[in-house]
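One protein chain is absent from this view; the other protein chains keep their places.
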Amino acid sequence: MSKKYIYLLLLPGVLFLTIFMLVPIFMTMGTTFFREDGFTVEGYLQFFKDPYFMGILFTTLRVSVITTIISIFLGFPVAYFVSKMGPRKKAFLLLLTIFPLLTSPVVRSFSWMIIIGKNGVLNNILTGIGLIEEPLSILYTPTAIIIGLVHLFLPLIIITLVGVMENIEPDLLTAAESLGASKLGVFAKVVVPLCVPGLVIGSILVFVGSFTAYTTPALLGGKQRVISTFLYQNAITLNDWQVASIVAVIMIVVTVLVISLMNVLAKKLNPRG
Amino acid sequence: MSLFTLENIAVSYNKQHVLKDFNLEIEKGKLVSLLGPSGCGKTTTLRLIAGFLQSDEGKFLFQEKDYTKVPVNKRNFGFVFQNYALFPHLTIFDNVAFGLKLRKVGKAEIEKRVMNVLDIVNLQGFEKRYPKELSGGQKQRVAIARALVIEPDLLLFDEPLSNLDANLRESMRVEIRRIQQELGITTVYVSHDQEECFSISDQVAIMNKGVIEQLSDPATIYKYPSTKFVADFIGFKNFIDFDTVAEREGQIELKKGDYTFVIQKDGEMKNISGKTGAIRPDNLQIRAKSAADPLPPNGLFGQVNVTTFLGRSYQYVVETAIGNFVVNQEMAQPLSMGQEVILEFPKDEMVLVD
Amino acid sequence: MKKLLKSILVMSALTLVLAACSSKEGSKEEKEPEAELIVSTWGFSEDFFRENVYAPFEKEHNVKIVLDTGNNADRLNKVRQGNSDVDVIFLSDYYAQQGVAEDLFEKIDSSKISNLDKIYDVAKAPLGEGFGPAYTIAQFGIAYNADEVKQPITTWKDLWNKDLANKITIPSITSTTGPMFLDAASKISGSKEFNEDQAFAEMKKIMPNVVKEYGQTSEFVNMFSQGEIVAGPIMGMYFASLQEAVPNAKFVTPAEGGYAVMNTVNVVKGSDQKELAQSFINFMLSTEVQEKSAKAKIDSPVNTEVVLTEEEATNMTYGEELVNSLITLDMKFVNEKSKTWIDRWNRELVQ
Partner (left out) sequence: MQEKSRGLALFTFLVFLFLLGPLLIISITSFEGGNILKFPPEEFSFRWYENIFKVKMFFITFKTSIFVSLAGNLLALLLGIPAAYALSRYDFRGKNVLNLIFVSPILIPGIVLGFALLRYVVVAYEFSIYTSLFIGHTIIMLPFVVRVISSSLSNFDFSIEEAAQSLGLSKVGAFFKVVLPNIKSGIIAAVMIAFLESFNNVDISVFMTGPGVSTLPIQMLTYVENYFDPTIAAISVLLMIITAIFMFMVERLMGLSYFTKR
């Protein structure tokens, strides 16, 4: 049994991914740099000089950052609570967390359309109890996108953090308490630092997911575009493949950049070394 | 007559030689152990014999046929794994019958042979259970039964007892030896536990860095290690590198600086080419020295440096003019630190090694 | 090793077979009758068309009609990319003009389309001789919810009213009626001729009122019935659906004038069903189909033989007089400018 056959096992899959994924992606990247007259970064220069595009890019980045921060703030205490539960309750709560994750994003975004619309559940309740007179305009605004994205990605951060928190040895917490730390002190000084790697992974998942999400902004977003719907519009509605390709490359670059930066951060902050 | 031979085998892993110019001959019906520290190549040798890996160079002859390139599944060798390797999805019966089914044995015959072998390993009544319902020792016996039932030409054990607790290990090795002798199956047994190897083997091969240092029956190895590595490995902790070695009147005279030692040469001691004397801590004689004591023959003056209590005896490290020696001694009144002592090297306890 | 190789070969062969099957089975599934006519359309009132247009046509010609639905732009682009096998395409005049300019359509043999004689002259060949006729003329006007809008809306200008902040939608510039609304903006700026800069300046002023642009009119209907918007410019043919959801909805022809939207049918170049496609166009223009869709308030008729009662004609673009009163844009001009407009629209308005 030589090593050759190991590669033989991998060959079909690698070949498939190369032909149908890597080659198309690299060709897409290539076309943004090469025109009839050779190598050029003209397309990108135009892009970054263009306030319209930069507006879309920054809106998307802003929405993604806010989504990530909200998800962490909502997800962290919940993960802590869940990880403290007994095995049966924990399993049940995890199932409840995972369930939305496996539900179609179309369904989840649509459910928010029912809730935050002018005639939606939320406005009906608020006007019903007399808190407001005019219904709030939430649907078709960036706020709506953020709500939808938090709903989409919050489970990811919860389960990632629960996974990390489960691996914190209980002895460590007892030890900290025996050294005189209060419950809150234990949480801040021991639990939080030990969760950093999980927090980073979770943040990557939420940020990258928000940055590239299509369904939620397409359904809940209004006149303001985000980068993924902008790519779609250029590719399909405007048939401008040059611009679509540049947007695609920028999306890949931002994604890769964020993942590598966060990984560096994770290595630096990891208290376990 | 030898059953199989490994000739000039070389195996390398990541460009590092694990075995090089490796030779081994094993006789039919014998239980041969490969013993050595981890990384010495014993498991590699066993896996090579089994066919799980192939040598870069050299030949493997089995019953005078070239087996070098024969795949595992065509070899008809039984292999018993360290971690049992039972099929978790099959019952004990199906685990044992696995090899027989592949050999297209008839149903009734399978039934008979499986029950028979379960009887041999004392596991009657377990055939309907699944591996996870068995204890470690029981699993190991199933693993042995599964390897035995195919009537293998060769039985291979890879540290089969290392996952069992001490008591079970002792009874299992007796069991293995009993079965092997009853059935007369040639067996290669790998372990890093000396006691285990010595107690069950016809022959033991002590390996180091991909080479067999000594292949002999256990008693010979125990008494007459042939190399410094073997001696050290089996508990000879004290070594003296002599300047000269001379044979005289059935005795050997050794010199180290100003000191002269004499050791008995009996029939079994073959090695007099070596210049290193070796002796076990248990065999050195130690006693306190009073001011007037002269140096006895085969003796040295020294001073106690370290004392450790071993339970049954005390262990001392004694500093002498030609180096430090480790001595075990049962004594009511232990020697104290810095005590002047006399060491004596009994004539018939020191051996010469390479 | 040999066995392993063999099994890998078998695996990869399986994979290939599977891939082949998937593509075959895909088309086979739809291929119960002999021929297949692929029709690219909006998907609006699909049930009506399925029952009253496609089914009878399928039966008569023993053909299976397969639909590709979506907005004008997306569907035209699929034809541009040349991988859609579409035979017949329904497009508004604005998009059809692009298709003509890019040589995407077959010339039509007018002798094969006998019903052409029965329709309005303006509808016979709005894109030029030999290209597809308009099967309906719609009016682009304003709809509003009378329950929510206090001052009745009568002019385009009324949509700029500050009371409507965050309460209207406008057509996206990439949709058919987008340029028409831009023209309306130019008109209310006071300019007689179309003035691009002034039009965009006016557009900028209306944006605070806009919740979301719509790419497809059904989105308008959707937002209107959900209360997300209370008014907006829309084609008259969709009014029936608005009224269904909001009984007090009103449709008006603005004082500055409504616009004519001609929806055309064309045969896509390279179609292997040219004959059948022309029969289909002929069928669309037939008195029978035109009358049914008029009475269902789906499409206003272009066939002059269709006679409607006053009630039936409400909200329909019915009668030569009305048809002639509608403003028509020079689609060639629109086409030339559209790239610039889309660009300015995106840059200046959507922020």
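As written, the chain order gives the labels A, B and C, with residue 1 at the start of each chain.
The criterion applied here is as follows: a residue touches a chain if its C-beta (ideal position, glycine included) is under 8 Å from a C-beta of that chain, and two chains touch if they have at least 3 such contacts.
Model, not experiment: these values are computed from the prediction.
In the full complex, the chain left out of view touches A, B, C. Across the entire complex, the residue among A:9, A:54 or A:261 in touch with the chain not shown is A:9. From the options A:28, A:143 or A:263, the residue with contact to the chain not on display is A:28.
The omitted chain makes contact with just one of the residues A:112, A:140 or A:207: A:112. Mapped onto subunit C, the footprint of the missing chain covers residues 1, 3-4, 7-8, 11, 14-15, 18-19, 22-23, 25-27, 29-30, 38-40, 43-44, 46, 50, 66-70, 78, 81-86, 216, 218-219, 221-222, 225-226, 244-245. By the touch rule set out above, subunit A reaches the unshown chain at residues 1, 3, 6-7, 9-10, 12-14, 16-18, 20-25, 27-28, 74-75, 77-78, 80-82, 91, 93-108, 110-115, 120-121, 124, 151, 154-155, 159-160, 162-163, 166, 183-184, 201, 205, 208, 211-212, 214-215, 218-219, 228, 231-232, 235-236, 241, 244-245, 248, 251-252, 255-256, 259. Interface with the hidden chain, as seen from subunit B, comprises residues 50-52, 71-79, 81-83, 85-89, 98-99, 102-103, 143, 146-147, 150, 156.
In the analysis below, only the chains that are shown with their structure count from here on.
By number of C-beta pairs in contact, the leading pair of chains is A-C.
Closest to the middle of the protein, by Cα centroid, lies chain A. In this assembly, the C-alpha centroid of subunit B lies 88 Å from the C-alpha centroid of subunit C. Subunit A and subunit C, compared by their mean Cα positions, are separated by 36 Å. The residues of subunit A that reach two or more other chains are 1, listed in rising order. Within the complex, the subunit A residues that touch subunit C are 1, 5, 8-9, 12, 50-52, 55, 117-119, 135, 137, 139-140, 222-225, 236-239. On the side of subunit C, the complex with subunit A involves touching residues 1, 4-5, 8, 11-12, 15, 71, 73-74, 77, 80-81, 166, 174, 207, 210-213, 215, 226-228, 342, 346-347, 350-351.
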